[in-house]
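Have a look at this one before I ask anything.
Shown here: the complex without one of its protein chains, the others still in place.
Chain nomenclature is as follows: A, B and C, assigned in order of appearance, with residue numbering initiated at 1 for each chain independently.
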Amino acid sequence: MAVAQRSRTSSWSAVLKPLLGQGALIALLLLVAFAAFRYEGFLSAYNVSSFFRYNSMFMLIAIGMTFVIVTGGIDLSVGSVAAMSSVIAALASPYGLLAGLLAGALAGALVGLINGLVITRLRVEPFVATLGAFLGARGIAQLASRQNAVSVDQNGTFTKLGQGDFLGLPIPVVLTLVMLATGMVLLRYTRFGRYALSIGDNEDAARLMGFNVDSVKLGVYVFSGLLAGLAGVILASQFGAGQPVEGVGWELTAIAGVVVGGTLLTGGRGSLGNSMVGVILLGLIFNVLNFENGKGIISIDVFWQNVIRGVFLLVVVVMQSSRLARDNH
Amino acid sequence: QGGALPKLAVKPKYRVCFNQSEMDNPWRLAQTKSMQDEAKRLGWTLIFTNANGSAAKQAADVRSCIAQRVDAIFLTPREEKPLTPVVLEAKRAGIPLFVIDRKVDEKVAKPGQDFVTFIGSDFYQEGQRAAEWLVKETGGKAKIIELQGSTGSSPAIDRQKGFADYIKKYPGIQIVASQTGNFTRDEGRKVMEALIQAHPEATAVYAHNDEMALGAITALETAGRKPGKDITIVSIDGQKSALDAIIAGKLGATVECNPRFGVKAFQTLKDYAAGKKVAARLVNEDRFFDKTNAKQMLASAF
Amino acid sequence: MTEDALLHMSGINKAFGGVPALRGAHLKVMRGAVHALIGQNGAGKSTLLKVLTGAYSRDSGEILFDGQSVDFTSPKQSQLAGIATIYQEVNLVRLQTVAENVLLGHEPRRYGMIDWKAMNAQARDHLNKIGVNIDVTRPLASYSIAVQQMVAIARALALNAKLVVMDEPTSSLDEREVETLFQVINQLSHSGVSVIFVSHRLDELYAACSDITVLRDGQTVYEGALKLTKLQLISTMIGRNVQEVATQGQTGFVRHQHEDEVLLDTRQMRRAPQVQDISLQVRRKEVVGIAGLLGAGRTETVRALFGAEPAHAGEIHFKNRSVRWKTPSEAIADGIAFCGEDRKHDGIIPDWSVRENLTLALLPRLTRAGIVNRAEQQRVVEKFAERLNVRCASYDQPIRELSGGNQQKVLLARWLCMRPDLLILDEPTRGIDVGAKAEIQNLISELAGDGLSVLMISSDLEELIEGCHRVTVLRDGRTVAHLSEKELNEESILSAMAHGSAADPASGEQERVLVNAGGTTSGGLHDGR
């Protein structure tokens, strides 16, 4: 945070401040406008709702990840946890919607609790602790599923969670909005949230100010685990199966989304809204690439797609970081 | 799910989707190439998507094809169960869908009813054919190291099961170690290096695909063994480099699992559009390669 | 009397990895008393206070607080018991707003949710009480160390504690802020709150404190009413007899004759917004002071000079060459050294040893063909660490384990060993005990005699007056006065700092220095615009 200390905002930048650091939002709006103009069916109800139905999983995970990152930590286990929770939810799905939901979410929270305990009690760095859970949760997923996808109960209500609608909105989206609102309130209006920010900013200071740093951290990892668990529940419900091998690389998607949204990995700052923008932006590039292929004009070669995704990420973070840098000078 | 299969009009050219599951091995590359080549030959528009190994992403890809209202969808599902819901979604959206290579959950989405047809090989049978050859070749006496495919993938599951079921009847045949090599040459090699160390008594190797078998050969040679002489190797896929290894006397045999779906898949679509009767399952007739035919077949392998 | 004691710590032992920091120290604080705690750098003051608040665990000893035997295992517990603490290193959260920093942990809440409006209002109140009037909704990091220190004080006061512990609260403050603080402390003491006050500025103690405890080498060597003379205090502190100390004088400066050749000459240097228009000169062997109120832009000026945040406009001439250093390494290569004010943030490398920290800037010169010459490194370290009396277990000890004052000495040594032509010092003796301070000042004089020029920011007017050939006064980012040796006295500096006419009156419009004396007597000094 070398820059922060010397940052003194002038009245000029105070006016522009709301606009600064919004590189991701601007990129998102541009991309949507471009795609809506260029592709037929892009803004169709079907495309929009199925886009969010799928990306709600990443949005959920990014909500938890934002909390973790705000404390200066990181959670690499979310992808494995989602896979594990999807298996557990699938196994519990014959007992009804609620059973599946709770089983999956709580299993996730439990892994989060273990992460939190390892980090606070054993003093293992978050990166390593959650790397452990990244491996361990995958092991549990494979063990519980006997290494094969687990069908959810097709006749019960459990599949509604992922495939149904509520008030015209896909249920995963409703769930995400609820968690997002909860997260926003937590972050802004509760001690838990404010302490989380403080810890990421200066952990020693937070300790000396008399906070219970460890329990806040514990809470943050439990929350992240819970949300990853929820993502797993959606995964099982939406695709009809618990999937022990799913979720590979989701942690990077979530981290990238959070950072693209403008949150610093060094902690102390973070905005859930921006994280959502980041995740949606990163998800949208896949959707847009698929539509672009459908134009049949410059059918993008298979391997160039990865290059394009990387370059796209590059452009967005460069935009974002130069704005942040300007903000800081 | 009720309702008939969506109809498909006869057109000179179609706009179709091909939803690939991953692009990380020669088999998948050959499969994709065959689809692209055929589309190019016919002048159709092929929307290619790559799920990078994620079933959920693949489902989202299928949906983006539905959103684009393509004429038809070719889905080569990463996994059975997670892709089943979108197969039904395509039907609801009135888009005919063809499943190729791996299956979807046919208890929920039935071929010929919910989607047009399944075109592919029978992985279980592949495992059985490999076992059959190995039993014959070793005279019913072998200590086997098994290199499994990616944990949880349907070819790995079925090939293991088919093989295991077949050798049950032969008490002289036993599997002394079985670990995943993730369908890749590098991991196949590393795993074999360790396993042959711990199980020098092994006399045979069963690899779920050729890549791992080729890795195993390297490992065995480094360990001072003579693949093809003091250790018998059988695998699945039938790719060119595997046939080369058969010719060199290192690999014993390989069961073909042909990735070239292009011609067959597109022809089936045309047949379907023309109103011809399309069977609910079109199982590939796969060949079997060993030293008796490897040389002749080399040119036609992928 | 014991029944009147709010706090009684006795027989406190604490060692770090086998090295004792406290050896049976004791401390007794009466109700409503303002109690001074002094000692040389590394005597164990901060350690004793951290043992009290539960930030460190003690090895043995007893603590009675408010009539009860206590054993706090975390700062949270001591806070709940009624002890509010301002730690030596400003320990706040820099990215959060000022208001949060004042009230974190006891935020006003409605329906269980934080009430931001009330929080901002309350924070503003608390700050106003100590004469600080700033925008509480801005991040703490946007304010200088001094403001941050005031915020830390406001936070401690907001806790409504029975005991307020202040570990060097005044090290970054200028005289007016100190004065305001003392008034607050007075009020506290009248309302029955006790205060423990650590400071190396001995004069302050007489103004504020009734009782005193002196620590030396982790032991309590004196406790009682503050009736000793300053000389006696110093001799108790350093364990030498009064005569010996008396001969050392007040500051350690000896003024050598400077040369006429101008070494550094800046004209209209500018880096908006803090540095507006700076022109100053330093001659060879000259010690030039920079004075200014909090926020006058002193730190920014020297940082701009040094290339840390390079100037945008203006001219800089160094050794008769026009220069514009864009990075510190360029400035260093040309013979400049800069020892900053924020030791924790831009000074020490915490995990590095004393040896490595000391030689960091010198490394390129200790290197032949890319390889560091360790023997030479060791020689430099020994020479300068001994010279500055750095107190540590060994030169391999990580610097973070040293007391604050000793860390500062290592940093000074880092630059002195460079033998620069111009040494820029931003608050060089902050947090340094009297003995060491004199040594450092001595050293500065001596080096100036050998040809070194010094540009020194200090909030300690005495230091400026006694040590400098000239003082340049800044206000609102502009040089407003150059005071020659003859003109140097407290009044002239103070009046230039407050009233000095800025070249461009329009600059007064800027909302800048928002710290004012809040209705106290010296308020007039702050509304000079």
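Brief remarks follow.
Criterion: a contact is a pair of C-beta atoms (placed from the backbone, for glycine too) under 8 Å apart; a residue touches a chain by one contact, two chains touch by 3 or more.
In the analysis below, contacts and distances are computed from a predicted model.
Only one chain is not pictured, and the protein name UniProt records for it, out of "Acyl-CoA dehydrogenase", "Ribose transport system permease protein", "Adenylyl-sulfate reductase subunit alpha" or "proton-translocating NAD(P)(+) transhydrogenase", is "Ribose transport system permease protein". The missing chain, though absent from the view, touches A, B, C when the full complex is examined. When the full complex is taken into account, the listed residue touching the unshown chain is C:T367, out of C:N160, C:T229, C:T367 or C:N489.
Hidden from this view is one chain, which touches chain C at 17-18, 217, 238, 306, 308, 327-329, 332-333, 338, 340, 345-352, 354, 356, 360-361, 363-364, 367, 370-372, 374, 378, 381-382, 385-386, 389-397, 414.
Residues of chain B that touch the chain left out of view are 23-26, 29, 151, 177-180, 184-186, 189-191, 193-195, 197-200, 211, 214-215, 218, 222-224, 241.
Residues of chain A that touch the chain left out of view are 2, 5, 118, 122-125, 127-129, 131-136, 138-143, 147, 252, 255-256, 259-260, 264-266, 301-311, 313-314, 317-318, 321-322, 324-325.
Operating definition for what follows: only the chains that are shown with their structure count from here on.
Counted as hops between touching chains, the shortest connection from chain B to chain C is 2.
Contact counts per chain pair peak at A-B. Annotation: 72 Å between the Cα-based centres of chain B and chain C.
With touch defined as above, chain A holds no residue shared between interfaces to two or more other chains. Of all the residues in chain C, the ones that touch chain A in their complex are 53, 55, 74-76, 78-80, 85, 87, 91-96, 100, 104-105, 107, 112-114, 138-139, 141-142, 155, 272-274, 303, 309, 342, 345-346, 511. Those residues of chain A that touch chain C in the shared complex are 1-2, 4-11, 185, 188-191, 194-195, 197-198, 201-202, 204-212, 268-269. Chain A meets chain B in the complex at residues 39-42, 44, 46-47, 50-51, 54, 57, 142, 145, 147-151, 154, 163, 235, 238-241, 243-246, 248-249, 286-287, 290-291, 293-294, 296, 299, 302-303, 305.
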